[in-house]
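Quick one: structure below, then a few questions.
Every protein chain except one is present and positioned as in the full complex.
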Amino acid sequence: MLTILFDGLAYGMILFVLACGLAVTLGLMNFVNLAHGAFAMAGGYITVLLMGRLGVPFLWCLPIAFIATALVGAVLERTLYVHLYSRPHLDHVLFTIGLVFMAVAAIDYFLGAQQQIIRLPQALQGRIEVFGISVGIYRLFVIGVCGALVVILQSILAFTRFGSRLRAAVDDARVARGLGIDVNAIFALTFAVGSGLAGLGGALGAEILGLDPTFPLKFMIYFLIVVTVGGTTSITGPFLASILLGVADVAGKYYMPKLGAFVIYALMVGVLLWRPHGLFTRRGAR
Amino acid sequence: MTSRHWEWVFWIAAIAIPLLFPSKLLLINEIAILALFALSLDLLLGYAGIVSLGHAAFFGVGAYAAGLLAKHGLTEPVSGLLLASAAAAVIGFLSSFLVLRGSDLTRLMVTMGVALMLLEVANRFDTITGGADGLQGVTMGPLLGLFRFDLYGRTACAYSLTTLLVLFLVARRIVRSPFGLSLRAIKGNRLRATAVGVPADARLVTVYTIAAAYAGAAGALLAQTTQFVSLDVLDFHRSADVLLVLVLGGSGYLYGGLIGAAIFKLMQDGLAAWTPQYWQFWIGLVLVLIVMIGRERLSAGARRIWARLARQHAGEQPS
Partner (left out) sequence: MTAALETVGLRKSFGALAATRDVSLRVEAGARHALIGPNGAGKTTLINLLTGVLRPDGGRVLLDGADVTGLPPQGRARRGITRTFQINQLFADMTPLETVALAVSERRGLGRRWWHPLAAHTDVLDEATALLQRFGLGDSLRTRAGTLPYGKQRLLEIAIAIAGGPRVLLLDEPAAGVPEDERHEILAIVAALPEDVAVLLIEHDMDLVFSFARRISVLVDGALFVEGTPQDVARDPRVREVYLGEAAHG
């Protein structure tokens, strides 16, 4: 029981790192980026290739995955995404699904459709006893890293100048512009960092979530659930939603293996019937 | 020529092409089914403005319902089609309440979630659906008790095209009625629509149910004419593809889905010979290009041509 809670926590933490970039970009530009999972997949494959072909140690791969996907994100944002912000949501959807399909097929073409395995360093394998519960060392590591990221992100948002500008821009982009805040620059940076975080999440999560070319499609719905249930006005909402989703999914698959992912879809439907605008959104927000 | 003439030309071509290309009947059958599916999405997206990422849900329900009916004894195609369509309508009615409120984003998630949920159900209850192996043992009786479904797809093609034509004509009446007008009003400006007394929720439930019935009919046609149903009918791909089809042909004027379906299938047929495995890449590229070029620009072009034809029909000067 506690082990499930623990695994669910690790899973949820990864989901949060994967999806938080999406939540912020969505809140900021109202841009529906269904290709977010493609960035996560990129991070995962970068790690696989670096480790497998060049022998780079796993721990080094994580920052590299972050930086590389952030760069890719920045380039795509400046060249393609930037033209689409004022377009209707349908255009966002079509465009980003197009990107996902291209990414999926391209990875399949170059690297094959099989599951990729990441060989974890010795120190991160195995299980230990913590407070009488047997836990996987790697999951503990994941919780540690993601927890640290949550704290860092929250403090950036709460205490830095950039954070306050970002919050102002999410609250009301027009007013923020009027105050002289360069919303576009903030958005470009946020998009890059959000993509980078997705890449990092993909690298960290490959072991737990699995990694194959269909990754962006498989996890699209998870990201959507996180941002719709959690809302996009803060990062605590998506964080709680991720944890809830992670625990529910792990518990559902453990206790009701026959129903599988059905549990979380049912949960999602229930939440939406109860609170159409999400669990953790302010009342009256979009 | 007037727009009515053009419609005649379109449908005469639709009937003549199978006669001219008897070796392509199976492909034409697929086009007709996809066209019906896209027509159903057009009612939703083009007229009522509801974005869906899970329209395959209703296609899949229709396909499984038709397949299961045939497998368990009801081999008469037309009644199977009607029942399957009704089953999809029921699921559509129930899930419509989830898409009434919330933003485009919630709708995307909900529609996609419903389709995935059904996929999961079909996968788990493999004793009924055949799971990943697909539903085997579907055999159809002759159409109207007269025409057997043959290997060349003669009956299948005629059956699908006729169904498409009939349902198209019904859809045309729907969108030209006061009800259709109120849908366009809700899409255009929901606040104003309710201010003139349009009960937006009730209208959306109705159109969602109708669209689900249409999608279910398309799914049933696929199950009946191929005599096989696999999990693929509920796949996310199907929902994304039909969006692309509608965007290719242009939404909001009924013919878009039909034209888009023909383009899509011919493209697929051509490219599949070249890179069957990576066909998906090209779909993605087309989607990206359409958006970068400007969907509005493309469909406005198509609509303008159509409007010009319609005006000539009405005998008015183009403004």
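Note that the chains are named A and B in the order they appear, and that numbering of residues resets to 1 at the start of each chain.
As a convention for this text, contacts are C-beta pairs under 8 Å (C-beta built on N, C-alpha and C of every residue); 3 or more make two chains touch, one makes a residue touch a chain.
Because the structure is predicted, anything quoted here is derived from the model rather than measured.
Novice: Counting contacts across the entire complex, name the shown chains the missing chain touches.
Specialist: Those shown chains that the absent chain touches are B.
Novice: Considering the complete complex, identify which of B:Leu100, B:Val198 or B:Leu285 is in touch with the unshown chain.
Specialist: Reading the full complex, the residue touching the unseen chain is B:Val198.
Novice: Under the stated touch rule, tell me which residues of chain B contact the chain that is not displayed.
Specialist: 173-174, 176-182, 184-185, 188-189, 191-200, 203, 206, 316, 319
The definition used in the following text is that only the chains that are shown with their structure count from here on.
Novice: Find the geometric centre of each of chain A and chain B from their Cα atoms only, then give the gap between the two centres in Å, rounded to an integer.
Specialist: Here the centre of chain B sits 33 Å away from the centre of chain A.
Novice: Spell out the part of chain B that touches chain A in their complex, as residue ranges.
Specialist: Residue list for chain B touching chain A: 45, 51, 53, 97-98, 101-106, 108-110, 112-114, 116-117, 120-121, 123-124, 236, 240, 243-244, 247, 277-281, 283-292, 295.
Novice: Under the definition above, what is the set of chain A residues touching chain B in their complex?
Specialist: On the chain A side, the touching residues are 26, 32, 34, 80, 83-84, 87, 89-91, 93-95, 97-106, 108-109, 217, 220-221, 224-225, 227-228, 258-262, 265-266, 268-269, 272-273, 276-278, 286.
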